[in-house]
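Removed: one protein chain of the complex. Kept in place: all other protein chains.
Showing subunit A:
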Amino acid sequence: MTTVLLNKSYDADFVGQVEKESEQNLSLCYQCGNCTAGCPYSSFYDYPVSQIVRLTQTGQRETVLSSRALWLCASCESCTTRCPNNIDVARVMDVLRHMARRAGHKPEPEIKIFWDTFLNSVEKHGRVFEMGLMAKYIVKTGRVMTDADLGMDLLPKGKLSFRAHDIVGKQNVADIFKRFNKERES
């Protein structure tokens, strides 16, 4: 258990930014631990979700944004559903990973690559192309054996399409990404 010394490390801007972007009042958290108790991913986290909330409340920017927990959260919404103070904890987790991304953290590179590849597929085709997504993921991570065993079950069932389902308005979708990236840069 690490001790956090608050006299020097409290980053008020960070707290304000998380509260603003998530529209949540973090000072309401009294560390009951309900969110952590129900979080199916606790055993994989470096910091359980209630501690992420506490570290955020106490302005520990670096510790929070470099945390692996942010990338392992599946957005299962059990924390949000069970918080006695109505804090939308899953939304806080989401906002923290937005910030972690913007700050360039990637403690779970495979997960980031999977998510990015997924979105690239949407940007390109308008819909996600499962087979293409897997192929790109494997190329980018070099993990050639990823789920190779499943192909044997999927292929005979026609469950994997070798063709992307490009939509007519794929340019509209690409434009959403383009405008978003532009907004981000400005």
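Convention: contacts are C-beta pairs under 8 Å (C-beta built on N, C-alpha and C of every residue); 3 or more make two chains touch, one makes a residue touch a chain; residues count from 1.
Here is the rule we go by: contacts and distances are computed from a predicted model.
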Per UniProt record, name of the chain withheld from view ["Coenzyme Q-binding protein COQ10 START domain-containing protein", "Phosphate transport system permease protein", "Chemotaxis protein CheA" or "Heterodisulfide reductase subunit B"]: "Heterodisulfide reductase subunit B"
Touch list for subunit A against the chain that is not drawn: 40-41, 43-44, 72, 74-78, 80-81, 88, 90, 94-95, 97-98, 101, 108, 110-111, 113-116, 118-119, 122, 126-128, 130-131, 134, 137, 146-147, 149-150, 153-154, 157-161, 165, 167-170, 172-173, 175-177, 179-180, 183
